[in-house]
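For this view, one protein chain was removed and the others were kept in their places.
We just call them A and B in the order they show up, numbering each chain from 1.
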Amino acid sequence: MLQVNALSCHRQGEWLFKALDFSVSGGELLEIRGDNGAGKTTLFKILAGLFDDFDGEVKWDLPGPPLFVGHRFGLNAQLSPAENLSFLMALNQGASSREDLEAALERFNLADVVDQPCRNLSEGQRKRVALSRLQLTDARVWLLDEAFSALDAKGRQVLTELCQDQIAQGGAVIFSSHQPVEGFGLTKVLALGKSL
Amino acid sequence: MWQWFHEWGSPKAFYMRSGKMLPWLGFLTVVLLSAGLVWGLLLAPSDYQQGQSVRIMYVHVPAAILAQSSYVMMAVAALVALVWRIKIADAAVQTAAPIGAMMTLLALATGSLWGKPMWGTFWIWDARLTSTLILFFLFVGVLALRSASGRGRNAGRAASVLALIGLINLPVIKYSVDWWFTLHQPASFTLTERPAMPVEMWAPLLVMVLGFYSWFAFTWILRLRLEVLQRESRADWVQRVVSS
Partner (left out) sequence: MRECKILVRSPADAVQSLLFVVMVVTLFPLAISPDPSVLAGIAAGLIWVVALLAALLAAERGIQADFADGVLEQMVLGNTPLWLLCLIKAFAHWLSCGLPLLLITPLLGTMLALEALEIYWMLASLALGLPVLSLFCTLGAMLTVGLDRSSVLLPLLIAPFLIPTLILGTQWVQSGGQSFYGYMLAALLSLSVVTLPLATGVAVRIAVSR
């Protein structure tokens, strides 16, 4: 699905990473580890196709675009979670039904704020709104930057379940996280940073 | 054709080849400009209407022509940089912009100096001066966007897009300004009409125009070489050139 050859990126005067080689196929989980500033977010942006100032090759073999959830959640503060979700899904795959939206939000324990403007929600709640997309999407690859941070135990559990479902269906998940994540079986690990 | 593109597209090749061209170009510039200046400012006849002050035309007209041409050239380089991602084209846009801006300023300044003896005022809203002013703003816009974009490899892309939009809009702007002017032109104004110039006048003008083009090419290549050195500063060949 994804093949990366000799990827190097130079930003603001220093090399973030040099000559990375890795690949991800269906049914695989890739964890990207590294300290803050080691280049995880840049790598995600490169993989997502948002950033193209790099050397090397990034080859995707996918029917559609990957799903990307980054630091910024893509939520407009004045719209409700349901409206935001509906918009984000519509960008990729057309309209979603109200029931589907509610079900996805409910899974993350957001049933009671479904129609409130997002500016009233806490950071953690907003993160969960962003992650609710995972249940609705049919993207084959998920790129989740800092996926597990700012979530409580229940949220992490739901996310883990979603990822496991995705893997079981032959998709792939690439994520980064500060803390070790339990609940996954075999994962590939890519470590970035000065300690390389 | 593509062969030529790719040959010149590599920064190193460009640097080496232009190095050989540069002295000749410089020589040509000096010759053309000095010949043109002497001829125009001293030897050519003075206009029966405007007297000696018409000589400013020998600087103003080439500057104005070149101001516009340089924008077109810059925008073409921008197109090459955006579509074919040739790095040196991006550097070309970056280096052309300040030269073009100064050329436009020169055209404006000489235009207004010319205006004083002719119409009694330093500024007049005629079609050409106004379009030149707008051209100046277009250049400043590209420069400003460029400098705000930072220094990455792709930093110049926004400015290149702007330059291209500017190119497409340039005819529209010129057309509408010309037209606006003809609508509001007081009856006594005959600035845009000029009686046919005798050979003794347009020949030195031609020399000056060519001289300006040559000077522009010279300066552009010079700056481009410097920019190439800066951008490729990590490469080996640059270290060798700099240390030699």
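One rule holds in what follows: a residue touches a chain if its C-beta (ideal position, glycine included) is under 8 Å from a C-beta of that chain, and two chains touch if they have at least 3 such contacts.
Keep in mind it's a predicted model, so treat the numbers as computed, not measured.
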The one residue from B:140, B:210 or B:229 touching the chain left out of view is B:140
Considering the complete complex, of B:73, B:108, B:162 or B:208, the missing chain is touched by B:162
For subunit A, residues touching the missing partner are 45, 48-53, 64-68, 70-79, 83, 87-88, 90-93, 117
Against the hidden chain, subunit B presents residues 82, 134, 137-138, 140-141, 144-145, 148-149, 154, 157-158, 161-162, 164-166, 168-169, 172-173, 175-177, 179-180, 183
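In this text, only the chains that are shown with their structure count from here on.
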Separation of the C-alpha centres, subunit A versus subunit B, in whole Å, is 49
Contacts from subunit A onto subunit B in the complex sit at residues 11, 52-53
Interface with subunit A, subunit B side, in the complex: residues 152-154
